[in-house]
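Removed from the display is one protein chain of the complex; every other protein chain stays in position.
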Amino acid sequence: MSALAIPAQTPWWRSRGVRRFARHRLAIIGLVMITLLTLACIVGPYLLPYDSLYIDLRARFAPPLTGYHFLGTDPLGRDVAARLLEAGRISLLVGFFAMLLSTMIGTLIGVVSGYYRGAVGATLMRIVDAFLSFPSIFLLLALAALLQPTPIMITIIIALTSWMEVARIVEAEVRSLRERDFVQASRMMGLSSAHIMFREILPNAMGPIIVAATLTVARAILLEAYVSFLGYGIQPPLPSWGNMLNGAQQYLSTAPWLAIIPGITITIAVTSFNFIGDGLRDALDVRSDHM
Amino acid sequence: MAGYLLNRLWQSVVLLVIVSIIGFAVLNLTPGGPLSQFALTPGMTQEAMDRIAEQMGLNRPLPVQYLDWGWRLLQGDWGTSYRDGQPVLDVIGRHITATLLLMGTSTAFSIAIGTWIGIHGATRPYSIFDYTVTIGAMVALSIPTFWFGLVGIYIFTLELGWLPAGNMYTIGDGSVLDYLHHLIMPSLVLSLVNVAVWSRYMRTATLDVINQEFVKTARAKGLTERRVLMKHVVGNAMVPMITLAGMQLPSILGGALVTETVFTWPGMGRLFLDSLGYSDYPVVMGLLMVSAILVLLGSLIADLLVALVDPRIRVS
Partner (left out) sequence: MRMTDQKAKFAATRRQALKMLGITTAAGVFMPNLLGRPAFGATPPETPTGRIVVGFSQEPTVFNPLMPRIEVDDGVHFSLFDTLFRIAPDGSFTPGLATEVPSIENGGISEDGLEWRVKLRDDVKWHDGEAFTAEDVKYTLELIVNPNFRSWRTTGHTLVRDITVVSPTEITWKMESAFAPYLSFLADTFIVPEHILGAAEDPNTAPFNNAPVGTGPFKWGSRTAGDHVELIANTEYFGEGPYVERLIYKYIPDLTVLYTQFKSGDIDIIGSQYITPDNYEEAKTLPGKVITTVSTATVESIYLNMERPQFKDLAVRQAIYAAIDKQTIIDALYYGLPTPTETYMPQESAYFNPELPKQSYDVEKAKQLLDEAGWVAGAGGIREKDGVRLSFTNSTTSGNHLREQAQQFIQQSLAEVGIEMKISNLPPAVMWGEFWTQSQFDTAMVGVIFMIGADPDVTYRFHSEAIPAQGGRGANTGQYQNPEVDALLEEGGKTFDQEKRKAIYREVQAKIRADLPFLPLFQNMTVRGRDAGIEGVEPNINTRIDTWNTGSYYWAS
């Protein structure tokens, strides 16, 4: 994203500084939104008058703003607001841990294959390509459809299908870094390969990794939502943003809020992470090859 | 060139083998199986289930099953579906058209719109339009596709009654208009994400080109801004777009599958879900392989096209 395009006589509000500020403002908005959402998910359930699991069949399908059901109730008469926040805990945790795990896998594979060129590197990168060459949703669904869908399992499955991007970025980064002077120097000093890979090279590749990791959280939340929507993800009574949408299609005409509210929440959370990732990219000056 | 092609081909074959091993392992190592749907049949006994499993070769050791499958594949036999006993390729072939129709319509639409937005934004960088579109694109990328589809159904089918809730055509109609009527909502939903992707890439690519010397030269020669844009900028900015089209294929395919499930579109995504539910392993494996081949082919064609379009790039 080159900034050289700006002609010299641009007005002040088009200046590079303003642009960066604007970008960062988005990142700040994202950060604020996600912080608020996370706080709400942590504290909210204690403040609401209803438990997310409490079933009251007399109060089913109450529309939003019925009594203290601010966001209405679901087919079992449970408070949607309470479930939404409870679901947020699970969805955000799944997203976060899936990111951690996939970043670790991706970094490990990326570093190793970037450092050892030749057979090891080539084989590893072929595996990366293989994973990239089927739509991850295929792999994700196949795994989720056939395994016990607990939150931990879903986290692992999502991580297993989304580490490739990180691996690629890290591999490219490491490949260019390994010829640098400081790496050559370390090698001459007789440091072990592991030491050079993880203590010398990796810290220098942190920028792109952090950006990719942030975007992976966004992606993981979307993936969880999709798998749970299809009924292969987090299982009730545990709520997740995705499985709150599962079944919502059935009540679309009678209780549209069941579909609309979780969807908007997912969008807000994912947008926030995307904004943050975008801001980080600018701040860390990472080339934007990968969106 | 021939050497390059051979090399690419060889790499693709290795990739496909890895894909098939991963797929086969995932499918077969997990519990359950294609017979589970008969478990509740009145009068069905374990004896009969064991016999059917034996006849289908389901109780052979996994490596044997894999090698058997692979060996047949090499001879062009993709196996037969557990569900309707049809050759896997036929089964997929009958669903692939629907998916390609959806993908094609949506891709054409999103390239057109995305390109326009991208160029428009790049020539007016940091204008209100540019900001709105940049933010809009990021939000669009964050909306779950299936949910957007649901909202679409809610508004346009349930509330307004303008568009059908699903399917590809009305039985007994099937005219072009009828197809189009059914195509509108799914293809627009699928386009949402793609427009966002295209416009962002196009914007970046256009910005890169705009600043290059030859554009400045063209401007200096006194060509109108519009001519410069159309002749020099857009043409050159399109080159990386071709590569992108190849790279985007898996995600467009994935998106199509998601969209198909919401709109009961009878394509490969629908087939994949049905086959998974049934544990129709031959078809699931076939779909994995076909989509992998599509993706590899897509990126290969994209690379070749780039080489053709842009003489500066030499494939080596």
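For reference, chains read A and B in written order, and residue numbers begin at 1 within each chain.
Heads up, the rule we're going with is that contacts are C-beta pairs under 8 Å (C-beta built on N, C-alpha and C of every residue); 3 or more make two chains touch, one makes a residue touch a chain.
Keep in mind the model is a prediction, meaning the values are calculated, not measured.
**Q** Using the touch definition up top, pick the residue from B:D84, B:E159 or B:E225 that touches the left-out chain.
**A** Missing-chain contact among the listed residues: B:D84.
**Q** Of the listed residues B:I119, B:A165, B:M241 or B:L257, which contacts the missing chain in the full complex?
**A** B:A165
**Q** What residues on chain B make contact with the chain left out of this view?
**A** 30-49, 51-52, 55-56, 80-81, 83-86, 91, 94-95, 98, 157, 164-168, 170-172, 264, 266-267, 270-271, 273-274, 276-279
**Q** By the contact criterion defined above, which parts of chain A meet the unshown chain? Give residue numbers in ascending order.
**A** Within chain A, the residues touching the omitted chain are 53-55, 57, 60, 75-76, 144-146, 148-150, 230-232, 235-237, 246-247, 249-252, 254.
Quick note on the criterion: only the chains that are shown with their structure count from here on.
**Q** Tell me, which parts of chain A touch chain B in their complex?
**A** Contact set of chain A toward chain B: 1-2, 4-6, 13-14, 18-19, 22, 26, 126-127, 129-139, 141-143, 145-147, 218, 222, 225-226, 229-230, 245, 248-249, 252-253, 256, 259-260, 262-263, 266-267, 270-271, 273-275, 278, 288, 291.
**Q** Spell out the residues on chain B that touch chain A in their complex, using ranges where they run on.
**A** Counting only chain B, the residues touching chain A are 11, 14-15, 18-19, 22-23, 26-27, 30-32, 122, 125-126, 131, 135, 138-139, 141-148, 150-151, 153-154, 158, 197, 200-201, 204, 207-208, 210-211, 250-251, 253-254, 257-258, 261-262, 272-273, 276-277, 284, 287-288, 291-292, 295-296.
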